[in-house]
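Please see the structure below; I have some questions.
Yeah, one chain of the complex is gone here, protein chain that is, but the others are all in their spots.
Naming follows writing order (A, B and C), and every chain is counted from residue 1.
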Amino acid sequence: MDYNKIFEDIYTELSKIDNKGVVAEYIPELSKIDPNKFGVQLTTVEGDKFAFGDWDERFSIQSIAKVFSYVLAYSLIKSDLWDRVGVEPSGTAFNSLVQLESDKGIPRNPFINAGAIVVCDILVSELEKPKEDILTFIRELSGINSINFNSRVAESERSTGFTNMALVNFMKSFGNIHNDIEEVMDLYFNLCSIEMNCMEVSKSFLFLANNGVVPYSGKSILSPSRTKRANALMQSCGFYDESGQFTFKVGLPGKSGVGGGIVAVHPQRYCITVWSPPLNPKGNSYKGMLFLEEFTTRTELSIF
Amino acid sequence: MDYNKIFEDIYTELSKIDNKGVVAEYIPELSKIDPNKFGVQLTTVEGDKFAFGDWDERFSIQSIAKVFSYVLAYSLIKSDLWDRVGVEPSGTAFNSLVQLESDKGIPRNPFINAGAIVVCDILVSELEKPKEDILTFIRELSGINSINFNSRVAESERSTGFTNMALVNFMKSFGNIHNDIEEVMDLYFNLCSIEMNCMEVSKSFLFLANNGVVPYSGKSILSPSRTKRANALMQSCGFYDESGQFTFKVGLPGKSGVGGGIVAVHPQRYCITVWSPPLNPKGNSYKGMLFLEEFTTRTELSIF
Amino acid sequence: MDYNKIFEDIYTELSKIDNKGVVAEYIPELSKIDPNKFGVQLTTVEGDKFAFGDWDERFSIQSIAKVFSYVLAYSLIKSDLWDRVGVEPSGTAFNSLVQLESDKGIPRNPFINAGAIVVCDILVSELEKPKEDILTFIRELSGINSINFNSRVAESERSTGFTNMALVNFMKSFGNIHNDIEEVMDLYFNLCSIEMNCMEVSKSFLFLANNGVVPYSGKSILSPSRTKRANALMQSCGFYDESGQFTFKVGLPGKSGVGGGIVAVHPQRYCITVWSPPLNPKGNSYKGMLFLEEFTTRTELSIF
Partner (left out) sequence: MDYNKIFEDIYTELSKIDNKGVVAEYIPELSKIDPNKFGVQLTTVEGDKFAFGDWDERFSIQSIAKVFSYVLAYSLIKSDLWDRVGVEPSGTAFNSLVQLESDKGIPRNPFINAGAIVVCDILVSELEKPKEDILTFIRELSGINSINFNSRVAESERSTGFTNMALVNFMKSFGNIHNDIEEVMDLYFNLCSIEMNCMEVSKSFLFLANNGVVPYSGKSILSPSRTKRANALMQSCGFYDESGQFTFKVGLPGKSGVGGGIVAVHPQRYCITVWSPPLNPKGNSYKGMLFLEEFTTRTELSIF
């Protein structure tokens, strides 16, 4: 299928629509981005590549990184994970504390902030050098060694991240954080600061479309069964309280970040990454959501 | 694949596990069922059939019927539906009133009780004889004319259904019920009382695995795009606050009922229906959930 | 103290303030009232009377009547009452269902709608002719036999009272309503429809300022200890989620109604009733609240 042509057509069509989204402003580093940036890249499991626009410009992947940390933790530990974080959609905003109170410190899933913080706590327990190790992991997945944290972004998040500090303290009060809070949050804030371009994101997610095996290296990251479950979890929980909408309209497992990126996985076929900074009220890329809805509608391909 | 052999193997294995489930007791008609009943039936889109156990014994399908009412409403009306009911998982119990208060009377999705009641209200508005029409619709889908309401069950639900009466009154206070409450609830309680066997359920859901077309009659119920969305909605919302677990462990769109039935759809392939009356604490069939998890694990087939 | 002069002074001062309140509009009968009506009446335990404005015009006392039903139930039964309704402020709106869900059908106190409905259920159990008996009780307290229900108001509330119907059904689902819902709600809606003027309200509450004894008849309604507790309950719970504000600013036990009336009790001294129909966002009389705040400030008399 000529995805390049489809990309261009959809882009042209979306250009006519007023972008009601707003660029994330809670940290200076994110607010400075040009709202007109737009990129999309698709890589198939066979290695074919399709791209459009600013696909090769790096952006702050933010919560997309929560899939990397989750997969790494899932590959490291056996059973303990699901005692400490659930697999249910939250039905509430990504940073809500309400459910944590009724659920006694157990976050609903690893893709809301609280859940990703618990995953970071697990990585701090399991790894000797968690920051270096997660970076090595992502570089292995993507095959690109220049991928890195953005320390200014991490520092900016740290100095304004009071809600996340509330979450980690609250979970520690329930005994669900085992390590020192500062160390856990240092990993968390750095994780969110990673910068990649659309092509790099697609490439690094490709093992999820390929039964857990990185196509170009042959390395197995997760078993086929666990790979299916990781995809299922993105389907249920990848878009905060808009996960149902994404499932309904796009029909692929995926994950978004407040940097404006969205990645979606079509098992056995491809990964697609779209980037457009302005966000809708739920914190997901306004045009990215529309683009992917239009893409799966036109290609008539979704997992359902 | 020899599904009959797999069914038998899994059944034998599950027989060794203590059934921690409890048969629904809130209405006498349901509580009288033999807890050892167990049936499973799979029908492929090509018409192949596989079955085991009590697959040909009718049971109260209860909330499985909410898919029929939703599809019928979805096929009847255009845009209005999504102003009145959402497509997000609720994250709470099937009969919770809490979200309705914060969401001003708009239920999260059509598969929780409140959402199914709104769908019934829509059907009362759209159809001349809603009770007869929904029955005709289900008979058409399944090709079996003896499918019917169980009036004793409907009456039993009516006389004890105070939570559902609270839900409908509460939504009417927000203006989200347009018709007379008694008429809406008469349809709702009858809908839940429908009795079918595993084979009949599988057969009547088969259009959802076949791009919206009933295979044996060739009749188109929904467009391919809407069919995908109906499946997506079952994936997100089919199992109340256990939807994430079902997605994670089974990996197929599906719907459960408190009668102990579960139906799951593998698009382009098959429908499978399992029936085992004892329920887990979330209100889903205890052994039915385990059976389907084991089934998609052994066949290595899921949508992810 | 020359209360007449103080009444006039405060009234003059409040006249300069823009009334930001809005007359209750949810039933036609209430919305038709002239928003400029204003009356105040104070009766001392010695029988002295002070009044201003429209003090002798009857209005719909609405939730003020919940004190009568509570006192009557409290005088009829022993211990059972506090198993079925609490004595804590709700911290939420008068008609919220959220707490009922977490508190398993036990309302926080007898002065929110749910609590008053439980009290009506108790009265239906305890009394042969509950509607007549509650009317007789209020006539005894006030010594005025022409006090009556307004059947048009009661009917109007009945036909639009979906939130209250949701509350009673929800509580019945938890087993906290023992009688037929229609009978309980008939009593409840009639209770709310009672019409009295300021003087009649003050007079009928006077036993609460007089150790439980009706001053002019000498009849004992409650023991001194129970009288204190009834006053305490009005202090904690008389103004929905504005009870703290009323306690803070006025400093007397009291009760409001959406008809715009407020009654306050100064133990050992007097009862004061003020009436001004426009309501603040919490459902309490906008100018009535200001009047009483100014009144206890000027007289430097409150229970604290």
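Heads up, the rule we're going with is that a residue touches a chain if its C-beta (ideal position, glycine included) is under 8 Å from a C-beta of that chain, and two chains touch if they have at least 3 such contacts.
Keep in mind the model is a prediction, meaning the values are calculated, not measured.
J.: Can you list the shown chains that the hidden chain touches?
T.: Answer for the hidden chain's contacts among shown chains: A, C.
J.: Which of these touches the unseen chain: C:Gln62, C:Asn109, C:Ser156 or C:Ser204?
T.: C:Asn109
J.: Taking the entire complex into account, which one of C:Gly21, C:Gly105 or C:Gly251 touches the absent chain?
T.: Within the whole complex, the residue contacting the unshown chain is C:Gly251.
J.: Among C:Ser60, C:Asn197 or C:Ser243, which one touches the chain that has been omitted from the display?
T.: Considering all chains, including the one not shown, the answer is C:Ser243.
J.: Given the contact definition stated above, which residue among C:Gly86, C:Gly254 or C:Gly283 touches the chain not shown here?
T.: Once the missing chain is taken into account, the touching residue is C:Gly86.
J.: List the chain C residues touching the unshown chain?
T.: Against the missing chain, chain C presents residues 86-92, 99, 108-109, 224-225, 227-229, 231-233, 235-237, 241-245, 247-249, 251, 253, 267, 297, 300, 302-304.
J.: When the complex is taken as a whole, what residues of chain A touch the one chain not shown?
T.: Residues touching the hidden chain, for chain A, are 96-98, 100-101, 162-163, 165-167, 169-170, 172-173.
Criterion: only the chains that are shown with their structure count from here on.
J.: Viewed as a graph of touching chains, is the assembly arranged as a line, ring, star, complete set, or other?
T.: line
J.: Using CA atom averages as chain centres, what separation in Å is found between chain A and chain C?
T.: 55
J.: Can you tell me which residues of chain B touch two or more of the remaining chains?
T.: none
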